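Removed from the display is one protein chain of the complex; every other protein chain stays in position.
Read from first to last, the chains carry the letters A, B and C; within each, the first residue is number 1.
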Amino acid sequence: MLDKNGIAKRIAKEVKDGMYVNLGIGIPTLVANYIPDGISVVLQSENGLLGMGPFPLEGEEDADLINAGKQTITTLPGSATFDSALSFGMIRAGKVDLTILGAMEVSENGDIANWKIPGKMVKGMGGAMDLVASAKNIIVAMQQVNKHGESKLLKSCTLPLTGVNCVKKIVTELGVYEVKDGAFHLLERAPGVSLEDIKKATEGKLVINSDVKEMEL
Amino acid sequence: MLDKNGIAKRIAKEVKDGMYVNLGIGIPTLVANYIPDGISVVLQSENGLLGMGPFPLEGEEDADLINAGKQTITTLPGSATFDSALSFGMIRAGKVDLTILGAMEVSENGDIANWKIPGKMVKGMGGAMDLVASAKNIIVAMQQVNKHGESKLLKSCTLPLTGVNCVKKIVTELGVYEVKDGAFHLLERAPGVSLEDIKKATEGKLVINSDVKEMEL
Amino acid sequence: MKKVVAHADEAVQDIKEGMTLMLGGFGLCGIPENCISALVKKGVKNLTCISNNAGVDDFGIGLMLQQKQVKKMISSYVGENAEFERQLLSGELEVELIPQGTLATRCMAAGYGMPAIFTPAGVGTEVAEGKEIRKFNGKDYLMELAFEADFAIVKAWKGDTMGNLIYKWTARNFNPVMAMGGKITIAEVEELVPAGELDPDQIHTPGIYVHRIFQGKNYEKRIEQRTVRFENKTI
Partner (left out) sequence: MKKVVAHADEAVQDIKEGMTLMLGGFGLCGIPENCISALVKKGVKNLTCISNNAGVDDFGIGLMLQQKQVKKMISSYVGENAEFERQLLSGELEVELIPQGTLATRCMAAGYGMPAIFTPAGVGTEVAEGKEIRKFNGKDYLMELAFEADFAIVKAWKGDTMGNLIYKWTARNFNPVMAMGGKITIAEVEELVPAGELDPDQIHTPGIYVHRIFQGKNYEKRIEQRTVRFENKTI
């Protein structure tokens, strides 16, 4: 079973040299820590930056330089700033190769819900709807079960949707799934996780090929 | 009767302090020479410049700095450059207060034709269709009759249109006209021009108020 | 060409009850602090505010919310703001949440003279309800209308007396697109210079979009999420 950093580490293996990548808030942010050496990746922050670097050293924070999570950040050589319209323009135009974000629920046909819980205070969708509607490749980082032990990989989402038919891959504490043909296709098991654990934690249609191996981190 | 410079001089009186103005090729370009002192006007060139200045002195031409007529130019303090999409964006958004351009024909309802003569080589409309469809205020600078002595202020245009129902004012060698309610309303006569001259040179509906005075330049 | 005004109070003097305002900024980054203070001082009420966020309780648009000056917020994310939440739940405040890219593009559309735009954001969600859907190349898009505001209020780093603006880092965010979307646009800048001092090729917002400009003062530039790293750790 993976912890948050394990999920981030596994997702980092999906990041290839030369990619432009948008990382959401939470676990996706951690992915930046595990991008392999020798791979050159440009991180896009949808508030208007390409070439996001690590957090600043203490005393070097700049109020004018934040990421989409409103955290102080730095830039790397070759970065570029731009306004919010161009930022979402390049997202919609498919120029961002990979989007990694969190989710509350994903359905077997790739619908995603991650912005609103009826009855609770709604904070807003931010850029999530634009990202999921536009990205060529979307990987979701999430816990597979909620605190009541219920699966969040569903037949169909119960929460209001963020986007439809868009999630391509999911990495959870239990495994890696490809979403296609209306099912969650198990690609890899997390270390120490049995197929039985995975079946119990998946409400939607699950496809398990005979040769599912444990993931390497 | 006015010559080209006279037409430009008369049009310059329409330019008010603080205006953003787009000048077309030909007589409109000359208007810049007659803008009164003490009036601050910003000239827009649709190839991507606000704050166009006069032509450069010899030896100071820069191949990277031209106007929409492809002539070498200079810039004035406070100028700004931008791309062609933003340039026409500000035109469409009505931020350019006044557009001055030439025409082959204008009709009594304000249609304009200035880009194509059937049977002749067609060079293209350039930015004219965008300008006439968008500008809040359009003044046409033109000769009122063609070389065969035929009127170019018509009931309806015979040439392919550039835009419909858009011309607000016309200044010709013979007079100044407001275009409204389906007629050319004579506002001023050029020096030495009789009402008879004007009637002969106007094919479209002409409205002459009793008190039309000679223009002051 | 008289665009320079003395201070924020003069810039906002004719903003009236019931008007629609655009306010630049992302979180607390790049917000027009001086104009917000002037609006609070002025006390004008019943405003519709188009802004990506709604500030925090004691800063940014949060200050206007405290004074109950806002009738409606149009935002993509309203963040952590107790007074905002109280007013929303009590029904005093109306909120329209729209996707961030849609918000930015609808402002830009006004500045580009485009009455509507097409975006895939929100297709298949409650955002699409009541909106026209149209297919291009096999993909569905929503038609969204341009936003125009009575006043757009933006913050830039430098500006000149012709209204040309330059922004700094990610404090640019919504400011350029909102500057284009105002019938009247007010810009407050950290440094106001004479025309001719800024490089024409480096202008982010050409002055044609800006009607009033002044040099602001006492910028607090509060940081919402101060996050630092320690040597030898990446994040």
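In the analysis below, a contact is a pair of C-beta atoms (placed from the backbone, for glycine too) under 8 Å apart; a residue touches a chain by one contact, two chains touch by 3 or more.
Everything numeric in this text was worked out from a predicted model, so none of it was measured.
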Omitted chain - touching chains that are shown: A, B, C
Hidden-chain contact residue, picked from the options A:Leu23, A:Ile73, A:Val96 or A:Met129: A:Val96
Option from C:Phe84, C:Tyr141 or C:Phe214 whose C-beta touches the chain left out: C:Tyr141
Where the unshown chain meets subunit C, residue by residue: 105, 112-120, 136-137, 139, 141, 145, 166-169, 172, 200-202
Touching residues on subunit B - with respect to the absent chain: 29-30, 32-33, 45-49, 54-58, 60-73, 75, 81-85, 87-89, 91-92, 111, 121-130, 133-134, 160-165
For subunit A, the residues touching the chain missing from this view: 17-18, 20, 40, 42, 44, 49-51, 75, 77-82, 85-86, 88-96, 134
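Methods note: only the chains that are shown with their structure count from here on.
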By number of C-beta contact pairs, the top two chains: A-C
Farthest chain (mean CA position) relative to subunit B: A
Chain centre separation in whole Å, for subunit C relative to subunit B (CA means): 37
Distance from the mean Cα position of subunit B to that of subunit A, given in whole angstrom: 56
Junction residues of subunit A, two or more chains touched: none
Residue numbers of subunit C (touch at least two other chains): none
